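A single protein chain has been omitted; all remaining protein chains appear in their positions.
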Amino acid sequence: MSSPANRQPLGLKLVSNGFLALWCLVAAFPIVWITVMSFKSPLDAFDSNPIRVIVGPRTRDIAGGLSILDIVLGLLLAWALIRLALKWLPGQVRALSPEGRHWIGWGVGGGVFALATLILFTVILPAALGVLNPLAGPLGTDVIGLTTEHYRAVWVDRGFTRNFANSMVVTCGVVIVSLTVGTLAGYGLARSGSSFAFWLLVVALIFRALPHSVLVAGYLPYFISSSEWLAPIFGESAPTLYGKPWAVIAVLVAINQPFTIWMLRSFFQNIPQELDEAARVDGCSHFQAFWRVIVPVMWPGVITTGLFSFLLAYNDFLVTSLLLDAQNMTMVPAIANMFNRETTASDEVQAIAAAVSITAPLFLLVMVFQRQIVSGLTAGAVKG
Amino acid sequence: MKRKTFMIFVGPSVFMMLLFIAAPLVSVLWQSFHLTQPIYTQVEVETCTPGFPAQICTTETQIRPQLDDNGKIITQTTFVGLQSYRNVLEPERLRAALDAGSWDQLMNLRFWSALRFTLVFTILTLPLVIGTGLLIALAVNNTLQRIKGPVIFISLLPFIITPVIGALSIRWLFIGDGILTAALESWTGRDIAMFAQGWTIELMMYLYRVWHVAPFAFVVFYAGLQTVNQDAVEAALIDGATRFQRLRYVIIPHLMPLVVFVTIIHLMDAYRVFEEIVGFSASAHVLSLQWLTYEFLLPDGTGSRAISRASASAMLTMIGIAILLAFPLRRVWRDHKGR
Partner (left out) sequence: MFLKKLSIAAAVTALAAGAAAADCTNTVPVKTISNAFPAYESMAAAMQACGNVTSELDKDHRLKIVDAFSANPSLYSMTSLTNSTSVPMIDADLLRPLDDLIAEYGQGLSPNQFIKIDGKVMAIAAFANTQHLMYRKDILDDLGLAVPTTWDEYIAAAEAIQAAGVVDYPIGHYFMDGWNLAFVFVNHYLGEGGAFFNADWTPSINNEKGIAVLERMAKLASLMDPEYLVSDTTFVTKQLQQGDVAMANLWASRAGAVNDPAESSVAGKIVMAKALMGSEALAATVWWDGWAIAKNIPDEEAEAAFKMIVASMTPEEIAAHNDDALWLAPGFTPGDAAIGAAETFASGMAAPYPMNKHIGSMHNALGAGLAAYLTGSKDAATTLADIEAAYITDAKEKGLLQ
């Protein structure tokens, strides 16, 4: 890292870090802003004066808010928890979890820590502040209007938990199937030098170019009437594909295959062919060679590709909104449903709260896998 | 690898693509040359709907599709050749516009105006995405080790956020007296309406797309920068190469395959631009090809779709992408043969 090639003049450092700061502002601002909006009453959320949106005077009058004491104590607690998570938790996990099984320790430790955080912020802190605020005088009066009403409306009244569970089913299904199928294909394509393999890839890429709306509109009548045209094969028990999460999983996997096999092929090409050839010389079949030699070293690339599949499935709107029924509706179309014929300003703020809610798991995902994304890509998942 | 083993490896993937992409594709191709219509007959219909105080009944001549014995609508399918393509492309009016040499007249033809926007959108955002991505990657690579993690995290946010949500959040910032419009107004001292004219909406769509995709380019390039051969960089340094020369002659060539990769993905996605048109309600001013397809495909208020034109328009979109992809793919072909 300290090689002379990396030494930079001060001017360059300033420009480059200044640019970075600007970019981070641009990247984070819209998301931070909708988060702020989601805690305000509709009148404040859509105010044209940014100060009023942040302070939320009308929200404060209706629903109360935070006092200076609340903010200070909340920030202190958050800071303490972050310190604890970074300094103390790793040591504990390492000390208490069985050797070589750190991931179990991390799972349990993370879970307990998250639960403790939740209880601290939703039960203990509000209770303590309820006692302290009246005693603190001006520091204890509400200054910033804030309401969690929209989140309650989304998660409790609108039953968003079910949409969340559906999203998880579809997303996990897509990731697992897509990676299983795609890994095999990617390996096959990487190890075959034939022109056929190349053209297969190109055709797959052209497939990727077909507008999704055309595909989905094509599926819809067949999915709805499937119990009729599948009857000759399955008899009485022929399923109706419309509304079934697994049918949507299959569609999303297929739509995402071109990208998946493209990435995995490049990744496998960077695993030296000598590895599996050596195994083949030892008498393994192609599958045994794949299983014993390639599978153990393929995880960085697979995790990265899996993350892209995750994003596609989690964020999909077109396929899920048309092919799933209300019982199995995922989160993104459920949010779109909030913009209907009679949308009011309250609905819009609820949609914002829902939008912030569905972004939260993505946050966590990227936090956890950030290093793997970069290392997976570095290891060659994208070598053109 | 033997053909048979190869087929077993790629089989499941190919099967799914054949079933869910190739089969619909064939049907789209077929439909673009055919016209399937119900057979209508004229009937007198008396309709009574709520009125105040009493019901309103009207009798009018309407058309009704004929039903067969099973109660299904009887349809007839005719081969129409390139008629649907002609309906989409409007060659006569195109010729008239070209003869008149009138750009405005040309832009009043929906397909050509959509093609204009789609191409400009694709070609303009491509260098912006690659340039921004590369700049962020270089800046992150050069920054302090301890802030790299958080910076990468923040940089990835625009990419991971659900596209519909991202477009809506930008829209909320600008629409009416959204806070950014209000800020622009107080800064310039003029009344600004971002959604009132075509070019501002177009500008917002470009910026949104760059905001959304640049992080993808960034993370790919950043990963590539980790594998730059330090010996080559140092050798260049010893040869007296300036910082820019090192970037130009060592780092960029190393990243070239990644640039091709990002280009291919971006060309494909940008050519199918759609979310932006919906998110920014841009359809009054600009159209995209996929929007056009969607418009044909959506049933009208009384439930009929223009399937043939939708199919023709989808095929034209695919042809466009195939042409655009030919350039970067030639490079991949050479690499493939070179292995």
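Labels A and B are assigned to the chains in the order they are written; within every chain, residues are numbered from 1.
Convention: a residue touches a chain if its C-beta (ideal position, glycine included) is under 8 Å from a C-beta of that chain, and two chains touch if they have at least 3 such contacts.
Note that the structure is predicted; figures quoted are calculated from it, not measured.
The chain not shown here makes contact, within the complete complex, with A, B. Checked against the hidden chain, the listed residues B:Ala193, B:Ile252 or B:Ile319 yield one contact partner: B:Ala193. The residue from B:Val26, B:Ile73, B:Val120 or B:Leu203 that touches the chain not shown here is B:Ile73. Checked against the hidden chain, the listed residues B:Phe15, B:Tyr40 or B:Phe327 yield one contact partner: B:Tyr40.
If you put the missing chain back, the residues of chain A touching it would be 41-43, 46, 62, 122-123, 126, 130, 148, 152, 156-157, 220-221, 224-225, 227-228, 240, 242, 321-322, 325-327, 336-337, 339-346, 348.
In the full complex, chain B touches the hidden chain at residues 35, 37-40, 45-58, 60-65, 67, 71-73, 84, 87, 104, 107-108, 110, 175-176, 191, 193-198, 280-281, 283-285, 295, 298-306, 308-309.
As a working rule, only the chains that are shown with their structure count from here on.
Chain A and chain B have Cα centroids separated by 22 Å.
Residues 1, 3, 5-6, 8-10, 12-14, 16-17, 19-22, 24-25, 27-28, 132, 135-136, 138-140, 142-143, 145, 149, 151-166, 168-170, 172-173, 176-179, 181-183, 211, 215, 219-220, 222-224, 226-227, 230, 233-234, 237, 243, 246, 256-258, 260-261, 264-265, 268, 271-272, 274, 290, 293-294, 297, 305, 310-311, 314, 317-318, 321-322, 325, 329, 331-333, 335-336, 339 of chain B touch chain A in their complex.
Residues 1, 3-6, 8, 12-13, 16-17, 19-20, 23-24, 26-28, 30-31, 33-34, 37, 46, 48-50, 53, 180-182, 184-185, 187-189, 191-194, 197-198, 200, 202, 204-215, 217-219, 250-251, 253-255, 257-259, 261, 266, 269, 286, 311, 314-315, 317, 332, 335-336, 351-352, 355, 358-359, 362, 365-367, 370, 373-378, 382-384 of chain A touch chain B in their complex.
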